[in-house]
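Every protein chain of the complex appears in place save one, which is left out.
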Amino acid sequence: MSSLTLDNRRRAATDRVMRAVLLLGTIVALIPLILVIWYLLKKGLGAWSWDFFTTDPTGNFLGNQGGIKSALLGTIEMVALASIIAIPFGWGVALYLVEFGKESRFASLVRYFVDVMTGVPSIVFGLFIYVTLVLGGWLGSSFAAWKGSIALALLMLPVVTRAAEVVLLLVPNSLREAAMALGTPRWRVVVKVVMPTALPGLITGSLLAVARAAGETAPLLFTATIVNGTTFNLGERMNSLPVQIYTDVGSPNDQLVQRAWGAALALVVLILLTTIVARLASRRSRLS
Amino acid sequence: MNDPRTSMDDPTTAPSSADDPRDILAAGAAAPPPRTGAPHEPVRKAPGISVTGLHAYYGANHAIRDVSLEYAPNRVTAMIDPSGCGKSTVLRCLNRMHEEIPGARAEGTVLLDDEDIYASNVDVVAVRRAIGMVFQKPNPFPTMSIFDNVAAGLKLNGVKGVDLKERVEQSLHRAGLWAEVKDRLGSPGIGLSGGQQQRLCIARTIAVQPEVILMDEPCSALDPIATLKIEELIQELKESFTIVIVTHNMQQAARVADTTAFFLLGELIEHAATETIFQNPGDERTEQYVTGKFG
Partner (left out) sequence: MPNSRQQFTEELASVEVQALGGLDLVCAQIDRVLEALEHQDVELAAMVIANDDLIDGRYLEVHQRLLGLLALQAPVAGDLRVVAALLHVMKNIERMGDQCVNIAKTIPLTGHEPPVHAEVLERILRMGRAARWEVTQCKMAFAGRDVAMAEDLLQKDREINQLNREIFQLAIDIGTDPDTREWAMHMVMVARAIERIGDNAVDVGEQTAFIVTGLFREFSDSSHPASAA
């Protein structure tokens, strides 16, 4: 049976070469990621201290610059509000597309527009809110944190919708059929069977959107801008990490630059923690 | 002198003394008595289903043409079909699941004990509570425990005034699963084997106390032992329900069903006692299919 051994060595060699090429490509792709993490840690850890997290930036150029407390809290507040707006809407649109709209023309149109929205640059959302809400002077002062949240929510919406739609489509149709065959009305099938089954995936998808929103600078520049003090009033200007970093990194003062790196590291860690907490929560919601 | 009749030793079958032997053969083929032993009263009288002039469409495709047949109460009726999905389509028309497919519709009269389920004022949800369905691939709800799965039909529909624990236990008993799961009712439904999952789905279906159970190839995803267990279960269930089973396995129809309906290309070709279909079918096409000469 000579055909079994023919070309064996050549094929094995090709196999090894391809593996090496793919491995090399992976390493090349990982290098920037590793560099970023390394840089962050190297330059940012130095800035971290108790004061760093517990004091507001003072706005002084010289002397005590303060920490990033208001920026940190501001990011948390604004992103939380944006999530509260975007996630329910996003899930709602996805549910409509998957459960009710399906292949109808209207649903296809909605899908198309959602796809377009994912590609819109974040600065455009910021400008949109700026023109409509800020310049219009709605509800008190021009610049307000809640306006920033809306800009972030617009940014998050298509991402949440797309990810949720994918996850909902993954729920096997046999589960819906089983529930319907038991004599369950459609909406109950969706709420009590489809959503609990899809929940882990829905949460993961929403996290992507949260992570993106936490790191966006441009929308906040025009809407919430920057302020030094910590505030819990969403109707006023609010500080945020990306904007703080943006302001500090260009400064000639090295300490401010280092504060920027520390803030960047803090932002990455914040997103990481959010991811871990949400993953743990979704795992507990499923039976182990 | 002994009366020859008193030396009979088999009381259940009446001996035919002076009958024409041909009458015996004819009698066996006429009405469908239950295949298990002597006729007796069922545990719970279930209604039959009467179908007249059923047509079903997938968009423009006229899939089912003018089907009329009777599903006898407390009996198992099998539907076999070599040509694809005709039998499943008919099955799904019986609990109005067919219309859930986009673009699909059905016309005709389907009487559940004198009520037409296709009448305009009929609540589809109520139809499905009276006519339950078990699917080909076992589909327990993955996020629910065994207990919750069985109770799902009641919980999902907010049924009040029912002792859930009792109903779940009763349903699991009747599905032949109680002994195997009684100590782990809280563990996830998807942790069971394939055969157990399917019996769990059967328990879930009977927990809402339907009158008819539809089964769409319930054993095709299971191993032979699990299949035989479910076939035995079906024989017990027909004491309380009317059962319609779709199967592509002819031997299963032969083992399990009281009457068998043979479909081809969307039409009903023949519906008779299973014994007749497999011993002496009336239609040539039926004969070709059951002897495996089709195609």
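Here the chain labels run A and B in written order, and each chain numbers its own residues starting at 1.
The rule is short, and it goes like this: a contact is a pair of C-beta atoms (placed from the backbone, for glycine too) under 8 Å apart; a residue touches a chain by one contact, two chains touch by 3 or more.
Predicted, not measured: the structure shown is a model, and the values here were computed from it.
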**Complete:** Considering the complete assembly, the absent chain touches shown chains B
**Request:** Return the single residue from B:Phe241, B:Phe262 or B:Phe278 that touches the missing chain.
**Result:** B:Phe278
**Message:** Using the touch definition from the top, which of B:Ser50, B:Gln235 or B:Gln288 touches the missing chain?
**Reply:** B:Gln235
**Fill in**
Contacts from subunit B to the absent chain lie at residues 1-2, 4-5, 7-10, 12-13, 15-19, 21, 24-25, 28, 35-37, 225, 228-229, 231-232, 235, 251, 254-255, 274-275, 278-279
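Heads up, the rule we're going with is that only the chains that are shown with their structure count from here on.
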**Asked** Once bound in the complex, which stretches of subunit B touch subunit A?
**Response** 95, 97, 100, 102, 125-130, 132-133, 135, 137, 139, 141-145, 152-153, 156-157, 187-188, 201, 204-205, 208
**Complete:** Touching subunit B in the complex, subunit A uses residues 102-103, 172, 174-175, 177-185, 188-189, 192-193, 196-197, 199, 286-287
